[in-house]
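One protein chain omitted, others in place.
We just call them A, B and C in the order they show up, numbering each chain from 1.
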Amino acid sequence: MFDYILRRLGYTLITLFAVATILFVIFRMLPGDPTLQVISPAMDEAVQTRMKEAFGLNDPMWKQYLIYLKNLVTLEWGRSFVSAQRVTDILAYRFWNTLLLMAAGMCLTLVLGIGMGIVMAWRRNGPLDVCGTVVGLVFQATPPFITGLLLLIVLSYRLGIFPTGGMYPAGQRPDGLIDLLLMPGFWQRIVLPTITVGAYYIATPMLIMRDSMLEVLGSDFIELAKAKGLAPSTVMFRHAARNALLGVVTLAGIMVGFAVGGQVVVESLFSWPGMGQLMVESAASHDYPVAQGTFLMLAILVIGLNFLTDVAYSYLDPRIKISATGIG
Amino acid sequence: MTTKAVLEVRDLNVRYNTSAGPIHAVSEVSFDVFGDEVFGIAGESGCGKSTLIRALLRLLSPNGICESAVISFKGHDLRTMPDREFRKDILWREISLVPQSAMNSLNPVYRVGAQIVEAIRAHRRCTRATARERVAELFDVVGLQADLMDSYPHEFSGGMRQRAMIAMALALDPALIIMDEPTTGLDVLVQERILRRIRKIRDAIASSIILITHDIAVIAEMCDRIAVMYGGRFMEQARSLDLFESPHHPYTLGLKNAFPSIHAVGAELISIPGFPPGLIGPQTSCPFEPRCPFRIERCATETPQPVTITEQHEIRCFRSAEAESLRELAKSKATWHCSN
Amino acid sequence: MRGVGEHYRIIHANRLSRIGFWIIVGFLTVAVFAPWIAPHGPWEMLFVDGRIASLRPPSWAFPVGTTHLGYDLFSQLVLATRTTVIIGGVSGLISILIGANIGLIAGYYGGKIDEILMRFTDILYGMPFLPFIIVLIALFGRKLEYVILAIVLIIWRTSARVIRAQTISIRQRQFITAAKARGCSDLRIIYRHILPNVLPLLLLYASFNIAWSIITEASASFLGFGDGETISWGGMLYELWLSGKTRVAWWWFAAPSICIVLLVTSLVFVSRAYEEVANPRLRKR
Partner (left out) sequence: MALFELKNVNRHFEIRPGLVSRVLHRHPTRWIKAVEALNLTLEEDEVLGIAGESGCGKSTTCMMIAGLAPPTAGEIHYRGKRVDNLEGEALRRHRRHVQMIFQDPYESLNPRFRVFDIVAEGPRAMALWPERGIGTRVADILFAVGLEPGKYNARFPHELSGGERQRVGIASALVMEPETVIADEPLSMLDVSIRAGILDLLRGLAQERHFSCIYVSHDLSILGNIADRLLVMYLGQAVEIGPLKQVIRAPKHPYTRALIGAVPVPDPRYRRPIPRISGDIARPIDPPPGCRFAPRCPYADASCRKTFLGLDTSDPLHHQAACHRLEQITDDDI
């Protein structure tokens, strides 16, 4: 198992490196002034020269690439054109906001989705199964900005139950996570974005769980578990659900990749001060250092979550040891 | 052998409702299993032997419907027993199963020992430690080292898994163990050893065994009484010696012809022409009629009822009286392959 | 090999997929005849009695109402259908072509080729999808080609992975060894023996890819990173969001939203029918 995890870790680092390289290439292919990505034309002459040296923009391409990699590792991610803040400082604040919303959405999705999936498989072809499948598929087909807009229009604009956006009421800047969590205004504001993210992604774990439950329920060891005289709930949860979970974990990686996309939309829609919103704003205002940094940070998030998925899988499936050593 | 029946089944029918019509997987099956005997059910694929077990263990899929006159187990009427009670008091505690595919019958994500412990603790109040002691004991009985119980199923070979399955079946000293093809797919030497182990266990404990297999040689070696199943029916039922020395049913005759023996190298084998029946729709003929070289008109319109030949020897055939001459005819290949 | 009849049967076996199929056909028809159906241009300011027909709710004259600048939403919807169909069709088809071939080749040959192709796929899994499109559009400009390119570059990863897994399981089956023993070449085995067996899965992911392309394009357009010159459903919602009329013009919100959801749902329903074929265990019992 350690072999497996170590190898996945190796792949993760390679992926990270490759994504950074792709980013470098894309920004260098930019038509027009290649210095544009780090130096705002609005800066004064002296600063521009200093920056050019720091980022090696007068050097040949390979040297620029090495400097770029060094800067990445040493967290020299440049400064925003707009606010002149260090990109890393901006991200440090935004990262946790994104993670908070994402975690809330994911927990809702996974807990509810997996639970629903089990119940649907258990009562196959029952009313819950049929409705659940249809509703799940419709949710899956509805882009989050439409769900979000609908919720905003109905619950915020018409009924005024929830605030329209932000993370906390204006002028009440919390200091620290605990302070934030104690704020009723925060809880009012996190509801709609969480539901929006959740609604889009709930179908994936729910339907996969249902399908892989049905697959597992047809296997011989379930029949034996029944023959052993185990209670139906034990058969369902201890034997079927645990094995079916493997299917969900396998596809969780795919889900994570898309979830970050959904996050961008939802954050923009609800003015949630996270990395997604930052991404859209900085890209729209051509604030390249920030856009680049945000993109990298989001990539790190995705790659990290994919790695966690692999680890979870190796924990859930004892057979992974074999495939890692290549015997099986 | 005691004469009291542990399990008594009369007129058991199972049908599956499918979109193509009802499939009569098991029809009018009656048999008794007596105390510490091995009762063999021989049959080819699709003859209904697996359905029969599922019906007894209440494991039929939802579209399977089981009807019978009597299913009595040690005096309990299993037909009317509520599910919950059946699950707690009968399943595994009294009737256990060694399933067909030991390969896939162990849950891959749990350790083998834990799966046996689970079976014990589902029926008996005891601590995990006591249950583990019992597992160690059982592993010893089936010839596995006790420290293997903390392995995962994928770390076991086919023979080891099969032995673990037998250990699991023995866990609660059930009165009846149903073994569904317990050695199919195993190597000859492993098979030999497992059969020997089963025989030893049978002598040591007071369990009866229902052994289901398509392998006539295994049946011959293991069983006290044998039922030959075809098309969902018991075509012939007899004591082992009687069945092999004076088979009566044409199907039994054909099966014997088709089965090779290492003691008769080079002897001619004769296959039974045709294919097993599909069993869809109403069953109004002898299921073996299309393949039978001795069929008469009546066979196509009527299902033969069981005829008793001698004590404990029953067959379903209209020509049971002519068995002697049919047996002679059946030895010739021409009988089977030119009549069609 | 089974023909069109089989696909017809698969789709028609299930009520939802049947409905979905006809809805898709409907949208395709609208896309083909869009310029003849739409009464006005997408950004043609309309006047009623000499005044801009601003924010008119649905009526006989304007079946789905107008925007604050007096554009006819019905014409916009019809013309945007074409954009969506092009994006969904082109990126869905190209991506399944790439994904299927990479999956088949990696899965069939295994070894080093598999390792390289799968590491490459892993890298794409590390790319956050929508942010990548946003960066690309921000850098290179708001053009439909770039949107399609960005989608195609990323979206094949899922189909490649899934088809590779299926190919590996098929490769190990005996009929592939049999084909080899009969003297079939590698290419013949891949495309004649394996491909028909992954076809249900391939169609499933083709339809997923189309659905994901449409959703992604709509999301990007909604965030302002679509093609500014071409009308699209996501772009219509972006204009609504920019105009700040979300509170009042419900029809402006409803019309493109319903179209997106309807089309994508139909695709998902049809793909669900294929999922049951691709995964036979779901059918049984």
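General remarks:
One rule holds in what follows: contacts are C-beta pairs under 8 Å (C-beta built on N, C-alpha and C of every residue); 3 or more make two chains touch, one makes a residue touch a chain.
On a predicted model such as this, the values are computed, not experimentally measured, just so you know.
Although one chain is not drawn, the whole complex shows that of B:255, B:279, B:299 or B:330 it is B:255 that touches it.
For chain C, the residues touching the absent chain in the complete assembly are 1-2, 173-175, 177-185, 188, 193, 196-197. The set of chain B residues touching the chain not shown comprises 44-45, 157-160, 187-192, 195-196, 214-221, 223, 240-241, 244, 254-267, 269-273, 275-276.
Here is the rule we go by: only the chains that are shown with their structure count from here on.
Averaged Cα coordinates give chain A a centre that lies 22 Å from the centre of chain C. Across the interface of their complex, chain B is touched by residues 219-221, 223-231, 234, 238-239, 242-243, 246, 316-319, 322, 328 of chain A. The residues of chain A lying in touch with chain C in their complex are 11, 14-16, 18-19, 22-23, 26-27, 29-31, 133-134, 137-138, 140-146, 149-150, 152-153, 157, 211, 214-215, 218, 253-254, 257-258, 260-262, 264-265, 268, 276, 279-280, 283-284, 286, 291-292, 294-295, 298-299, 301-303, 306. Residue ranges on chain B touching chain A, taken from their complex, read 57, 59, 87-88, 90-93, 96-97, 99-101, 104-109, 118-119, 122-123, 152, 154, 168.
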